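Only one protein chain is missing from this complex, and each of the others stays in its spot.
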Amino acid sequence: MEIPYTVEAHPETGLNNGKIGIWLFLTSEVMLFGALFATFIMLRLGSDGNWAAMQAEAELNIPLATLNTAVLIASSLTMVMAWASLMRGQLGRFKLFGWLTVGCGGIFLVIKYFEYTAKFEHHHYPESSTFLAIYFAMTGLHALHVIGGMAWNAYFTGPGSKVFHTNRQWLTDRVEHSGLFWHFVDLVWIFLFPVFYLL
Amino acid sequence: MMDAMFPAAASEHAGRIDNMIDAVHYLMLALFIVWGVFFVYVLMRFRASRNPKADYVGVKSKMSTYGEVAVAIAEGILLLGFSIPMWAERVDEVPPESDATVIRVVAQQFAWNVWYPGADGEFGAQDLSLIDEATNPIGLDRDSEAGADDIWTVNQLHLPVDKPAIIHLSSKDVIHSFNLPNMRIKQDTIPGISIPVWFVPTKTTAQIREETGNPDYVYEIACAQLCGNSHYSMRGFLTVHTEEEFQAWLDEEASYLTGSDDDFFDF
Amino acid sequence: MSEHVDIDKQVRIYFLVFGALMVGTAATVGAYYLDVSVPVALTIGLFIASVKASLVACFFMHLIDEKKIIYWTLALTVAFFIALMALPILTSVTDQVGDFAEVEAHEPH
Partner (left out) sequence: MAEPVHASPAHDEHHHEQSFWRKYIFSTDHKVIGVQYSVTGLAFLFFGFVLMMVMRWNLAYPGEPIPFIGSLLGDNRAPGGIMLPDFYNELGAMHGTIMVFLGVVPLAVGGFGNFVMPLQLGAPDMAFPRINMISYWCLFMGGVTMFASFFLPNGAAGNGWTSYSPLADIALNGQTAWLIGMIFLITSSLLGAINFITTAIQLRAPGMTWMRLPFFCWAQIVTAFLLLLAFPPLEAAGVLQLMDRVANTSFFIPEGLVVGGEVLERSGGGSPLLWQHLFWFLAHPEVYVLILPAMGIVAEVIANNSRKPLWGYRSMVYSLIFLGFMSFIVWAHHMFITGMGSVMSTFFQTTTMIISIPSVIILSALFISLWGGSIRYNTPMLFALGFLPMFGIGGLTGLPLGLSAADIPLHDTYYVIGHFHYVVAPGTLFALFAGVYYWFPKVTGRKMNEFLGKLHFWPSLVFMNGVFFPMMIQGLNGVSRRLADGGITYDFAGEVAGLNRMMSVSAWCLAVAQIPFIINFFMSIRNGEKAGRNPWNSTTVEWLAPSPAPHGNFDQPIEVVRGPYEYSVPGSDKDYVPQAEPAST
């Protein structure tokens, strides 16, 4: 038994199943991070003007976070280049860009690890203030998404890429879908960075 | 229609809330009867043995549309004519504190601490570090400016009749809900914020005892929000006095202050 | 994406977007060191972030040239997202609630 439209596009919608599925998933992610941003706004509004003090006390490392932003943006570029390489039929370049993407995710996490441990060394824990609580909640959840995205990309770049020779379109589509997720994670960070570090 | 079911009403606005609940139930009943009669008739009239061949089209009239419009209008009337103005009266038209009995109620697991400002009409300061469950559950600072004459009781709320009562509700621990069924008052107490409720009691405890023919009738304070294992027994009492009796009660409570700090067992 | 897309042109766009994102990041950080007042900083910061996010969504995620059904789904999400964003306002602005300022929280020790 074959499920229709796993690879080829549905004549009416012009899309395959996976594309619709990943976008629906992203809408639920929008609501998930939306709820957390709503919590953030509520905590900030309800802080009686203590927010800046809590933020200052948390001593977030702006240069590291800027570097991390650059790393994630670069990984978005390599991600979309990986897909473009598949579109052009270049397996080698796809693998190069794919691993670069995973590597960027890894660098991001390593920097994140240094940031977190620096906090803990100064006894800045989630329980210390509401600022740190929502900071750890949101960046932590974001980091989990990065890990998920890395696993996903690593699968398609590594073992999953064998399909290239039998069903190239399938692989290209899957990479496009994992790319959508990856870009979304990048997009969330684009908001997290100024919201926590700069504003 | 349903007054017999409600707890005896004893506040100024209680009658209007009861009337509104009545009105909504009339609407519900009307709808239910219309649906019910139609339903029973249809079930008998169109059973397969009596009506072997179904009609492809069915009802052609626009009656249901009219019915739905009527429901919408009725709901609109309930909303605009009753509910919205009554709610505005509850939350926006709080009478000035100078004309009212102003009291604080601090809820905790599992009791209602009632806090009166005393003779000066001002509440003293509250300091959490002074809290002692046995001797000072509200953390009242007796040394603060207005704190010396403040009176507190546990589970005993006393009010004068026919005078607005403004009660500032807060909670020490979790969410409770301050429920005075006879007064048609219910308000959650949210930790961290203070929420005022107000009402005008219209019947003294003595009057309601006479009316109900029950010499032991008491106005009760119930907790309406799950607050932990003894939620079911978080019961307080409201006593409504005449103005003179209320003053006498306040004076008596104040007299304990000069003697001993410990007025925990005086109810 | 359909096959007839000129992928070389796309790749040029991707690099341009990448450059713009980097410039945006630099601008956000730069604005932070300008030390402007909080409302101005919020406006600038969120404006730049929104522009960057739109660039990612439109070009990296191909939203600029997407099918109708995805636009519809996203429109629905935006509607509910707005309802969700009303939530903090509802939590903090309750006109009935009095202030509890008199109650000082003194932590022991």
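Letters A, B and C mark the chains as written, and numbering starts fresh at 1 in each.
One rule holds for everything that comes next: a residue touches a chain if its C-beta (ideal position, glycine included) is under 8 Å from a C-beta of that chain, and two chains touch if they have at least 3 such contacts.
Just so it is clear, the structure is predicted and the values come from calculations on it, not from any experiment.
Student: Thinking of the complex as a whole, which visible chains are touched by the chain that is not shown?
Tutor: Across the whole assembly, the hidden chain touches A, B, C.
Student: Can you tell me which of A:Val7, A:Ile20, A:Ile62 or A:Leu91 touches the chain that was removed from the display?
Tutor: In the complete complex, the chain left out is touched by residue A:Ile20.
Student: Taking the full complex into account, find the residue in A:Asn61, A:Gln90, A:Ser128 or A:Asn167 that is in contact with the omitted chain.
Tutor: Within the whole complex, the residue contacting the unshown chain is A:Ser128.
Student: For the chain left off this view, which of B:Glu122, B:Glu220 or B:Glu245 is in contact with it?
Tutor: Selected residue, touching the omitted chain: B:Glu220.
Student: When the complex is taken as a whole, what residues of chain A touch the one chain not shown?
Tutor: Its contact residues with the unshown chain are 1-5, 10, 13, 15-17, 20-21, 24-25, 27-29, 31-36, 38-39, 42-43, 46-47, 50, 125-130, 133-134, 136-137, 141.
Student: Please output the residues of chain B touching the missing chain, sorted low to high.
Tutor: 2, 5-7, 17, 20-21, 24-25, 27-28, 31-32, 35-36, 38-39, 42-43, 46-48, 51-59, 64, 67-68, 71-72, 75-76, 78-79, 82-84, 86-88, 90-92, 108-109, 128-129, 131-133, 139, 172-175, 177, 179, 181-182, 184-188, 190-193, 195, 216-218, 220, 222-233, 235
Student: Can you list, in ascending order, the chain C residues touching the missing chain?
Tutor: That gives, for chain C, the contact residues 69, 76-77, 79-80, 83-84, 87-88, 90-97, 103, 105, 107-108.
Everything that follows uses one rule, which is that only the chains that are shown with their structure count from here on.
Student: Using C-alpha centroids, which chain lies at the maximum separation from chain B?
Tutor: Relative to chain B, the chain with the farthest C-alpha centre is A.
Student: List the centre-to-centre spacing of chain A and chain B in whole Å, with centres computed as mean CA coordinates.
Tutor: 50
Student: CA centre of chain B versus CA centre of chain C: separation in Å?
Tutor: It comes to 44 Å between the two C-alpha centres.
Student: Would you give the residues of chain C that are in contact with at least 2 other chains, written as numbers and ranges?
Tutor: Not one residue of chain C touches more than one other chain, so the list is empty.
Student: Which residues, counting only chain C, touch chain A once they are in their complex?
Tutor: For this pair, the touching residues of chain C are 1, 5, 7, 10-11, 14-15, 17-18, 21-22, 25, 28-29, 31-32, 38, 41-42, 45-46, 48-49, 52-53, 56-57, 60-61, 67-70, 73-74, 76-77, 80-81, 84-85, 87-88, 91-92.
Student: Write out the stretch or stretches of chain A touching chain C in their complex.
Tutor: Within the complex, chain A contacts chain C at residues 13-15, 19-20, 23-24, 27, 30-31, 34-35, 37-39, 41-42, 45-46, 52, 62, 66, 69-70, 73-74, 76-77, 79-81, 84, 87-88, 176, 179-180, 183-184, 186-187, 190-191, 193-195, 197-199.
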